[in-house]
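Handing you this structure, nothing more for now.
Showing just some of the chains, left in place.
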Amino acid sequence: MRMGKVIGNVWATRKEDGLAGLKLLIVQPIDAYGSNIQTHLVAADRIGAGIGDEVLITSGGASRFILPKENPIPIDAVIIGIIDSTEVKRGEIHESSDRND
Amino acid sequence: MRMGKVIGNVWATRKEDGLAGLKLLIVQPIDAYGSNIQTHLVAADRIGAGIGDEVLITSGGASRFILPKENPIPIDAVIIGIIDSTEVKRGEIHESSDRND
Amino acid sequence: MRMGKVIGNVWATRKEDGLAGLKLLIVQPIDAYGSNIQTHLVAADRIGAGIGDEVLITSGGASRFILPKENPIPIDAVIIGIIDSTEVKRGEIHESSDRND
């Protein structure tokens, strides 16, 4: 999984049927120290993440398993967790910041 | 998902059977600010995207789920939505531009 | 999907059983303007592509769906179409070149 920070929303009225009602968030990937890496992606969210949250993102074919396997949808990124805290070697604690809930 | 802008069409007469009738568009990936990133890709489209549209693209193994799971086809990118608007942290609204429909 | 140009062949006598009889071509990925991008890959071909052809390549887990789903094989790239022509925004037509058939 990648770590990332939610930075925005995206809306699309015209879309594939399976995606109706799915919240889509814009995420900036970050490394373990909170630095921006790579470029923005759009991830589906079912757990209530909001702008500023640090999150865990699953990419690729397994993303659809936020829904039952009998109900496959064409998505390739999903927020699977909201990070409470991380602990990186050298003992430093990196508290998740900018929580907005 | 990635964001992108539709920039062209591609035609192929000789192709795998499962792809007959599937519209194929050339897409330039963009970031949340509309800047070009990465290189062009070709995505299947079933929702009527046109040149100039900003779109959401699903890549990889889940792309085929625009069709029922009993009917798998060998595609790895599909347009799943046409972006109406995005809202990125700092309050700035990025209106989708160049809509041609 | 990516666009690419077929540049060679590769032969392997000793291989996984499922791959017997599958033609393998070396492909140079290109962008929508025909410029080389990224590095070479090897793709399975069932539609008769030849050296010099510009082709559409599907990568990843969906590649195996050139065969029935009951017959999965360990491949991750396949040629799904031979490009006749592309049309890129600004009206310029990019005719597929170097066709050898």
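Going in written order, the chains are labelled A, B and C, and every chain counts its residues from 1.
To be clear about the criterion, a contact is a pair of C-beta atoms (placed from the backbone, for glycine too) under 8 Å apart; a residue touches a chain by one contact, two chains touch by 3 or more.
From a predicted model like this one, the values you see are computed outputs, not experimental measurements.
Student: All chains share one sequence here; work out the copy total for the full complex from the 3 shown.
Tutor: 5
Keep in mind that, in the parts below, only the chains that are shown with their structure count from here on.
Student: State the superposition rotation angle between the two copies chain B and chain C, fitting on C-alpha atoms only and giving a multiple of 5 degrees from 0 to 180.
Tutor: 70
Student: Quick check: how many Å separate the C-alpha centres of chain B and chain C?
Tutor: That pair's centroid distance is 20 Å.
Student: Can you work out the whole-Å distance between the CA centroids of chain A and chain C?
Tutor: Computed value for the inter-centroid distance: 32 Å.
Student: Please set out, as single numbers or ranges, the residues of chain A touching at least two other chains.
Tutor: Touching at least two other chains: 61.
Student: Within the complex, which stretch of chain A touches chain B?
Tutor: Listed in rising order, the residues of chain A that touch chain B are 7-16, 18-19, 24, 26, 39-43, 51-52, 60-61, 63-64, 72-77.
Student: Can you tell me which positions in chain B touch chain A when the two form their complex?
Tutor: These residues of chain B touch chain A: 1-3, 31-32, 37-38, 46-48, 56, 58-66, 69, 78, 80-89.
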